[in-house]
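The complex appears here without one of its protein chains, the remainder shown in place.
Now for chain A:
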Amino acid sequence: MNTWIAVLATAAGCYALKLGGLVTPQRILEDPRVRRFTELVPVALLTALVAVQTFAAGRALELDAPRLAGLGAAVAALLLRAPFLVVLVIAAGTAALLRLLTG
């Protein structure tokens, strides 16, 4: 399969899924359990994304010290109620600094 086909098929498939959620009749949310589920799904998926982006490289698990330190610094900043952008700068800065120092 040509890379262009893969690119366009991915785009089409992703758009179809996005639209699918918006056009699904809201009636199915009348059930409180279904509604609660859709409220919790973003929490579950986004946390999983954080975990995978932090600890995984492809299918392998890896402990990248600067990345972990960056995330740790982000957690510390969040606990100190730092503003959003400050949290990001601290996280990326910590990782970059450690990589600079460790070569």
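Throughout what follows, contacts are C-beta pairs under 8 Å (C-beta built on N, C-alpha and C of every residue); 3 or more make two chains touch, one makes a residue touch a chain; residues count from 1.
To be clear about the criterion, contacts and distances are computed from a predicted model.
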Among "Predicted branched-chain amino acid permease (Azaleucine resistance)", "2-oxoacid:ferredoxin oxidoreductase subunit gamma", "ABC-2 family transporter" or "RNA polymerase sigma factor", find the name that the UniProt record gives to the complex chain excluded from display.
"Predicted branched-chain amino acid permease (Azaleucine resistance)"
On chain A, residues whose C-beta touches the chain left out of the figure
1-15, 17-24, 26, 28-30, 33, 35-56, 58-61, 66-67, 70-71, 74-75, 78, 81, 83-88, 91-97, 99-100
